[in-house]
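Here it is: the structure, laid out below.
Just one protein chain is left out here, and the rest sit where they should.
Which chain is which? They are A and B, in the order written, and residues in each are numbered from 1.
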Amino acid sequence: MKTRRYASLLALALAGALMLAACAEDEADDVDEVTDDVDETTDDVDDTTDEDAALPFEGETLTVLNWNDYGSDQDYAIAGFEERTGATVEHVYHSGGEELREVLRTGGVGEIDVALPNPTYVEQMQEEGTIEAVDPDLLDNLDGVYDDFLDIDDIYVDGELYGVPWVWGSTGLTYNTEHFDQEPTSWGVLWDDEWEGQVGFMDSPVEAVMLTALYLGDDPHDPDLDAVREALIDMRPNVELYWGSSDDWTRAFTTEAISVGNFWAGDAGSMMEEGEPVGYVIPEEGAAGWLSTWSVVADAPNVELAHAWIDWMISEEFLVEWAEDPTGNAPAPANELAQEQLSEDVKARIQAYPEQVEDLAIMGSLSQEEQQAYTDLLAEVKAGVQ
Amino acid sequence: MATNTAAPPESTAAPASSGDVGGPRPDGHGRARRQRRGWLAWLWLVLGVVYTPVLVVMVLSFNASRYGTLPFAFTAEWYVALAGNDALISATGRSLVLSTSVAAVAAALGTALALWMVRFARSGATLFTALLTTAITIPWLILAVAMLLVANAVGVGRGLPLLFLGSLAVAMPYVVLVVVARLQGLGTELEQAARSLGARPLTAFRLVTLPLIGKSVLSGTLLAFIITFNNFPIHFFLAPFGFNTLPMEIYTFVLSGYDPDINALATVLISVAVGLGLVLLAVARRRGGDATATSRLQEMWG
Partner (left out) sequence: MLPSALLLLALVVVPLFLLVYFGLLAGPGVDGPVTGEEWARIAGQPDLYGRLLVRSLVLGLAATVLTILVAWPTAWALSRHVRRLRSLYLALVIIPHLTSSLLLIYAMYVLIAPGGPLMAALTGVGLAEPGDTLLFTRWAVLLMLAYLFLPFMVMALYAAVERIDDTVLDAARSLGAGAWQRFRHVVLPLTVPGMLAGLVIVFTPAAGAFVEARILGGTDGMMFGTLISEQVSRVNNQPRAAAMSVILLVAILVLLGGVRATLRRAFPGALRGGR
């Protein structure tokens, strides 16, 4: 399989040279041919599913677009699904929401079945036509999902469900218990001179704006951006690192380069379990919460199989197994039935405390303009604008 | 940092010794030797700085600790992990295939263009020289963004053809410059002599000129290979989804957390580079292909 891909690439390389001489017009035709092939295979699929063998999707392939190492590519996730359906699972990875959208825009549609876009993007992606509505009747396990999450407006467009809640988490105040005499209760510590050069702050425009709005007592979904900018600029001398990944944070924290900041609940829980002096709290102002939702990609090669995958992903069997895997980096499950089966230790590690949800401002969908404004704002702060 | 502050006094001392090297004199022999040792020490210092990060990674690839912490405990487990890391291995494979194919096409097109520029072009050569220098001196980031936006505007978007052509456009000019530099030093007398002895133009080229420029074509090809292998901005902006090259894979690794098997990969790649470097050295033994390329650049900008 792999060698064939290389060979085809090599052929393509040579074709590229020839194409140059013959002008680059024919390219579009090639693309059409590829999509034609895909259409043919989907037709075949429909035929076979009607016959309904022992395993409904024997010999089919499901393509998943997700972050690397985010649950769906665990061995037991794939094995469990393949046992149930007989289909093979392939993964395509992305490294951020924008990249996910771009992958779908530039060839992913028609090739990929399911993706995990942030609800922030659901509305824009529906407009772009890169995702399509989910049929709730095909998802038996939807019953277990907390109503809190199913009530969120942003996963619906025109009353139709576009994102199926999978796992959730919060970005709370995380601190070094050896450096704090008592648990901090307010985001105000991030602005406190005492922690100059000791703060690790997440390099995410949305998180930064929401957190600051909460701290200022403003509406986290529609804040006064000038006030937010000013506050973030005030905080800058305290910030040692705008962290981009869990690894960034962990390295800086364990070497005591930072003492306090905003960090993901699940990752903080893992650090606690490893014996690091980590404390995690949802401050009195509340915190930003996030939700990962599965979506069916528009023009998916196999829509039924895509629904089967989502149903497996939100099932208690899978979510419990993932949560109990100490190296799985699982966040809290959005399925109540799964949460109830977890031991206290596991709940603490993945911070599966649904009572926190009401204190959270769940990130909602943003328009292109808002996204640009937030990104520009954080860029200004990071660049050191006064 | 200390090495950098040491540089100015060293360089001002340069002319003092230069005369002694020009013609060793019996009276200044001891002093000359002492100075020579000083210069060699500087060279080793620079090499030390250049190799420090590389050696650290090599040592850590045999260290058991996941976070590179001491004490050092020997292990080969990261090499085992590397062998099972499909993402890194297939990314390396993609990078190799891409670089090889780009280098091959760049060599053919570049050599042809170089020959044409030196032998046939009159006014066109100046235009091409300007074109080539532009291609070489624009930051890759800007070139990549420009290519991507044009592809988006045309409606092609990211994809393998774009990745291939973009890499080719960046790499080919280097081949041309290296080969042109060699051709200009060559003259046409030998080929003409062959023609006057009855050889057809193509035969004369194949039997006389090609062997003479062979080395520079080879070093130009190697250069094109290295540049394509390395060209992260082009990969980053033009590669289609799911087609992560090795630099892209490392980028994702470093930004989103990594395992030490990347140390093992670095060790393997650097060892390969040493081997490749020695080949390059053998090829460019008499005439440094890269040095002639830069002196060519120098003429254009000087």
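What we mean here is this: a residue touches a chain if its C-beta (ideal position, glycine included) is under 8 Å from a C-beta of that chain, and two chains touch if they have at least 3 such contacts.
Please read these numbers as outputs of a predicted model, since none were measured by experiment.
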| item | value |
| --- | --- |
| Chain not shown, its touching partners among those shown | A, B |
| Candidates A:L104, A:A208 or A:L241 - the one touching the absent chain | A:L241 |
| Among B:L47, B:A83, B:A193 or B:L210, the residue in touch with the chain that has been omitted | B:L47 |
| Contacting the left-out chain in the complete assembly, out of B:T137, B:T188 or B:T203 | B:T137 |
| Contact set of chain A toward the excluded chain (per top definition) | 17, 20-21, 24, 96, 98-99, 101-102, 236, 239-242, 251-252, 254-257, 368, 371-372, 375-376, 379-380, 382-386 |
| Chain B residues that touch the omitted chain in the full complex | 3-4, 7-8, 10-19, 21-23, 35-36, 39-40, 42-43, 46-47, 49-54, 56-57, 60, 67-70, 95, 109-110, 112-113, 116, 128, 131-132, 134-143, 145-150, 152-153, 165-166, 168-169, 172-173, 176, 226, 229-230, 232-233, 236-237, 246-247, 250-251, 253-255, 262-263, 266, 269-270, 272-274, 276-278, 280-281, 284-285, 288, 290-292, 294-295, 297-299, 301-302 |
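We adopt the following convention: only the chains that are shown with their structure count from here on.
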| item | value |
| --- | --- |
| Distance from chain B to chain A - Cα centre to Cα centre, in angstrom | 38 |
| Contacting residues of chain A [partner chain B, same complex] | 2, 6, 9-10, 12-14, 16-17, 19-20, 24, 27-28, 67-68, 92-95, 102-103, 105-108, 244-247, 251, 254 |
| Residue ranges of chain B in contact with chain A within the complex | 67, 87, 90, 93-94, 97-98, 101-102, 105, 108-109, 155-161, 164-165, 168, 240-242, 244, 252, 255-258 |
